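Of the protein chains in this complex, all but one are displayed in their positions.
So, subunit A:
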Amino acid sequence: MFAILIVFTSLLFVLAACGNESEQEASDSGSGDTESSDNEKAAEEDSGKPYIAIISKGFQHQFWQAVQSGAEKAAEEFNVEITFEGPENESQVDKQMEMLRAALDKQPDAIGFAALDSQASSPLLEEADEKGIPIIAFDSGVDSEIPLTTASTDNYAAAALAADKMAELIGEKGKIALVVHDQVSVTGAQRRDGFVETIEEKYPDIEIVDVQYGKGDHLESTNLAKTMMQANPDLAGIYGSNEGSAIGVVNAVRELGKEEEVTVIGFDSGKQQIDAIKDGVMAGAITQNPEGIGYETVKAAVSAINGEEVPENIDTGFYWYDQTNLEDEEIQAAVYE
């Protein structure tokens, strides 16, 4: 018992020392900035810079790291302090709520928020609204009037483009299936609906035989894409709606040796998808502009803090990339390894 106490207290000391150090650094870096502020916001007093808390949907995918790097770029450019965090897993709605609550308690000047579940977050968003903290939604958007603006890809339109490409590549006829990352989030739903509805409206000879959800988990998505091909041996194409889903489909096609038969279309980016496109296992993929999302989020937050008008929606754009344009400058800026 005594030993544990010693370990515990020494751990606390180490943590306390770390905490002090970073506070010290923060106040040092902010000391040159003498702009006076009339509120009592703790973060601002420490550093002198406006503080923006950014809550993303996760950080396990390279995508979020690209968003973070875009946000950091903007933070440097506009001289603001940011924090960037997200749950480990994109199904942890509850964990994200706790992060948003903690962010509110820190009294930031603005919050950037990518909701895993719009409904679940609305009470906290109202609380932020009452406190006068501007909210900038990013990535998937938030189903609420409260966010001043949303910096995001038009996922529905992007998925529709994926559907058009799929139709073109399989000759506008045959069976196809979807591996979607989840059915709860707005991105999951839009990337499914944009694809499904485009196929149903424009391509009567294409049949969607199955839609399954793999949580964006690589192994889970591999196993389920494999089963889809077993259930439908004549499947012409599969669309994977995010990085983990698309990699799962690629793994499955490779494991079954169906590289020549099944057209794979992905979403997002990452080393394995880029390699799969180079190898010809994946026909192509849609990429968002994650750095742009991060950058525009912080930029909009700064405008909001300064009391400037912000547009209702900020479209951060998307691209189709395949073997033919992978090396283009525009694509290289939007894909990430």
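Keep in mind that, in the parts below, contacts are C-beta pairs under 8 Å (C-beta built on N, C-alpha and C of every residue); 3 or more make two chains touch, one makes a residue touch a chain; residues count from 1.
The rule we apply is simple: contacts and distances are computed from a predicted model.
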| said: Please identify the absent chain by the protein name in its UniProt record; candidates are "Glutamate synthase domain-containing protein 1", "Hydrogenase maturation factor HypC", "ABC transporter permease" or "Sulfite reductase". | reply: "ABC transporter permease"
| remark: The one residue from A:V67, A:V196, A:L224 or A:I314 touching the chain left out of view is A:L224
| message | Among A:Y213, A:Y239, A:F267 or A:Y321, exactly one should touch the missing chain; which is it? | response | A:Y213
| Options A:Q272, A:T297 or A:T316, residue touching the unrepresented chain | A:Q272
| query | Which parts of subunit A are in contact with the chain that was left out? | reply | 58-60, 62, 65, 88-89, 209-210, 212-213, 217-219, 222-224, 226-228, 230-233, 247, 251, 255-256, 270-272, 275
